[in-house]
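Let me begin by handing over the structure; questions about it come next.
Shown here: the complex without one of its protein chains, the others still in place.
Chain lettering (A, B and C) follows the sequence in which the chains are written, and residue indices restart at 1 in each chain.
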């Protein structure tokens, strides 16, 4: 249920109403916009007399929220959410703050990682990505450097100042990620509906969660997965379109669904970013799909960059060289200016 | 088979080789670029001694062309094709010439059509679209105004100077389309593999054919359908991405596959345009998807504009108002400038 | 609109009502079951006063038919349709009459075709299939023997008595098919929404039309395509599930959607058959998928049989040998008995 408060109502009166609603065992989300305050009610709203609520002099209107996604719903929070890192430092995400996240698919060595980190920073990236724990379809494949990879990421952060984005695969590593202060915790496409993991991400941290859409996940399912995190206490969720599984498999690995960007932006206040690397699986398509994603309204891009794509341990075919990334970054700036 | 001719070979020598190859019953496509001439051979190339060909002093190199699409293959014609209308007038399409095709889904009346035509022209459109014969899933639904609609389109052309794009559904109407001088003949998604129709479009006209991708057609199938037209004599084919059928159906009608744009541009020299209206089915998504399509490299856009979307006889939900189209057109200009 | 007539109403009274309805420019379909007569009304049923109709003493009940498919709707015709050949001879199809349609993908030669025809007949087939005109994605591929192939099919019919099922690709061949007396005219997946062709099949013949589901066609679209034929005068349509296009492409060509069989049987009175050869593309899967289709309720099977699959000009990998077909046919008999 959505309660619009009249403009110019005093904070005390609003607080009083919120307290009364919370006493009814409802979760109350407050959104304080420039003009107006909106209250979003989650829970058994049947216990509320809607007509009574409407008749209150501080209330402008009351509306049901038929959508199954609640905390992530833009009706609750009409302006874009702006996410901040736990450290309080570093770039914000969403609401006009563009996230340019770049780095190698896998952390392979100290020199590889720090070299790439310096290059992507110089080219304009404001986050460093890199996989320490890798999800692999086969149990017999390279599974990443593990906690050693995490330490290298922290070194790269110390060296460059770039906050770190890395994937959490296993619940038992969550403590490690929190303790080490991973800035943005990525949840991969295979874990998008691992509700166990999502709940703990809600309970145990306030770090932004970069949540990828499932391999063949619907937009609604992506929002419902965000809801699992948010309902458990962490409202800092970044949604990521990363291509969906379709019949077209001759020329691209997945089909990048860019219409999901404006659809999501209309449904939710959360930031929406795009991964042009995994979706296409082809570095030659990454620049055009990056520009298209930005033109579609994305709040950021997560892109793979490798200093030696031909010899990357993982996903080399989709990685840009640092030079190609720098050229792309310059185009991104020009494009964002034109769209502003 | 692709034969690269050395630079600075005289036209006579090239002609001589071509004649010799044609005597072997091969189809020979000539591409004369700024630097170099390329010959593409289609047919039973096994009858040619490849080593002998390589040894000729006018030949730089010979390569097989494993792709099943031949005439449309960029290897045959390394530069973008630039298509022209049969009339010789009007805008060119491809190779940097942007096609902004706008108009109503269906032609409904003289005043509707001419009103919209004038408005889209004023806003920057260089082609007028409008359906006279409508493909309908149900035999009991409105099937369009038919040849009367064609006449109204011609009136609108006379009035505004905008060349006409309209859909040919039935083979028996091809003569009418040719006789009336329809500028660009559109083939809809249900007819993409109607080979009968495609062959006749190759045999009977040189008018540009706007060929839409099938409802769940692959990129390869789209190229092979273009091949049916080209192999029968008409090389003026415009490819159109219009959304593919996927499991995601809650928020969009189809999934617009924008990665198809750079994929097609790499495979073929033909112009590639995008239909953001039918793919999404939602007018609020049309502006962002239009900009994304252009950022992805599209050579044009075909978009529905209706003066009264709420009362359109067909597909009103996806039509822009003339005002929204004018605003979009201004953004397109800014975007194209930034990308140039 | 569906009008249930009371039991024991005289034929004259029913005729009288039908005449009155037809005078209102409605199409009236009559279904005379063992117990009761049902009238199905198609057209502008708003011109009818439903309450008045209900109040007639010969009318038991009146119900709207919200479905967009009308003539094919089981509500119009509660019992299974039983289709007969134009010749009046040969097996019926539907309503418990099982169609076992077998033969080569393409007609290749007299000896090949007649040899296979005799073998499949001996093994229990009651129809012979064979392609004379082949739909090929590439214009450069073998397109079938054409009318010469048709003549060979007729010879095989004369020799074995098996009625012929063969694909019509081009409208201009329809006269040939009718003149030659092709028993069952097959419409392939690429032509399922070629409305032009469907209309003419309705207007020009009463021969059963074997209508395949589109490559990525919905169940509703298949019914609407049947409707195009039926609304134009030919009610003899056989629906054919032949696999749909999905993301799973590693082990099968298409995904055979067997749940479409009971879904279609519940929605329509038309016979529903299954093509296990094209859907899977693998002869080793044909026997199990044939048995599964029959267990799912199919009214028939169309299966490819070739005497020399390894050297077939087309689709050898999916063809059974005559021996394998004979073994399968024996299993079909056993299975149908168990399910009876």
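Following the convention adopted for this analysis, contacts are C-beta pairs under 8 Å (C-beta built on N, C-alpha and C of every residue); 3 or more make two chains touch, one makes a residue touch a chain.
Please read these numbers as outputs of a predicted model, since none were measured by experiment.
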item: Contacting the left-out chain in the complete assembly, out of A:118, A:147, A:193 or A:321; value: A:193
item: Among C:44, C:61, C:87 or C:288, the residue in touch with the chain that has been omitted; value: C:288
item: Residue of A:171, A:204 or A:339 touching the missing chain in the full complex; value: A:171
item: Footprint left on chain A by the chain that the document does not show; value: 42, 68, 70, 135-140, 169-172, 190-191, 193-196, 199, 214-217, 220-221, 224, 227-228, 231-232, 245
item: Touch residues of chain C, complete complex, unshown partner; value: 216, 218-220, 244, 246-248, 250-252, 255-263, 266-267, 279-280, 284-285, 288-289, 291-297, 331, 334-335, 337-339
item: Touching residues on chain B - with respect to the absent chain; value: 216, 245-247, 249
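One rule holds for everything that comes next: only the chains that are shown with their structure count from here on.
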item: Overall pattern in which the protein chains touch one another (line/ring/star/complete/other); value: complete
item: Pair of chains with maximal C-beta contact number; value: A-B
item: Between chain C and chain B, distance of the C-alpha-averaged centres to the nearest whole Å; value: 35
item: Chain A and chain C, separation of their C-alpha mean positions in angstrom; value: 50
item: Residues of chain C engaged with two or more neighbouring chains; value: 216, 245
